[in-house]
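Just passing along the structure, written as structure tokens.
Entry: chain A
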Amino acid sequence: MREILYAGFGGQGVLTSGLVMAQVAVFKKQQATWIPSYGSAMRGGTANCTVKYGKDTIYNPAQEEPDVLLAMNGPSYTAFAPSVKPGGIIVINNDIIGDDIAVRDDITLYKVPCTTLAKEIGQPRGANIIMAAAVIKLLGDFSLDDGIHGMNDMFRKKGKEKFEAGNMKSFECGYNAV
Partner candidate 1 sequence: MAKERIVPVMSDNPMSFCPGCGHGIVIRLITECLEELNQLDNIIFPIGVGCSSLLGGGLVADRIHCPHGRAASVATGMKRVTPETTIVAYQGDGDAYNIGISETLNAAYRNENITVVTINNSNFGMTGGQMSWTSMPKQKTTTSPKGRDCELTGQPFRFPEMVADQFNIAYSARGSVTSPKNVNKLKRYIKNGIQAQLNGEGYSVIEALSPCPTNWGLNALKAMERVEEELVPFYPLGVFKEREENKNA
Partner candidate 2 sequence: MGDMIKGNIAIAEAAVRAGVQLYAGYPITPSTEIMEYLSGRLPELGRSFIQAESEVSSINMVMGASACGFRSLTASSGPGISLKQECISCISDEELACVVINVVRYGNGLGTLYSSQCDYFRETRGGGNGDYRCIVLSPESIQEAVDLMAPAFDLAEKYRIVTIFMTEGALGQMMEPCDMPDFIEPKRHSWALNGTYSNKKIGIFDRDSMKEAEALNKKHELIKANEQRWESGQVEDADYVFVAFGLPGRSVKGAVKELREEGHKVGFIRPITTWPFPEKAFAEVNPNVKGFISVEANATGQLVDDVALTAKKVINERNVPVWCLPCVYGVPTLKFTKEGFGRIINGELKEVY
């Protein structure tokens, strides 16, 4: 079973990043859970969600010890980096998080300038999809095609297919960025 923690400012779209992950897993017939922080955290401040997926039963859907942390801002990195499993992965948004951070020596850090990349490909709102794709690539369980199909399936069900081309562009960009 895999556990991923997505964290950032409210509005950065981390809840959607996590949802894309969970939906891709479900699309590929795996078990998945998605659990957000909620309540006061919904109104400004920080947002985070934990996604778990795998072929076996998921017992505890809540955060335990993430294999991967996606940190979209500094406070999220500071708060959650210590909880990552030894040998795990941390992906940071290095458009916001600078180089002056303490890095654990038992994890692998990936820096993705997702805001810059999003602008470069003409998808200024696509940073969270870029990051979702980067995480999916790093976990190594799903191909680019699986990822895109799963994501498209999810947005179609939400009636948001008009953003499909843009989302695919962002996804590909993120998948190839790591």
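The rule we apply is simple: contacts are C-beta pairs under 8 Å (C-beta built on N, C-alpha and C of every residue); 3 or more make two chains touch, one makes a residue touch a chain; residues count from 1.
Regarding selection, all candidates are chains of the complex that A comes from, given by their letters.
What you see is a predicted model, and the numbers here were worked out from it, not measured in a lab.
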Touch-positive candidate for chain A in this complex, from 1 or 2: 2
Residues of chain A that touch candidate 2 when the two form their complex: 19, 22-23, 26, 29, 31-36, 38-40, 57-65, 154, 157
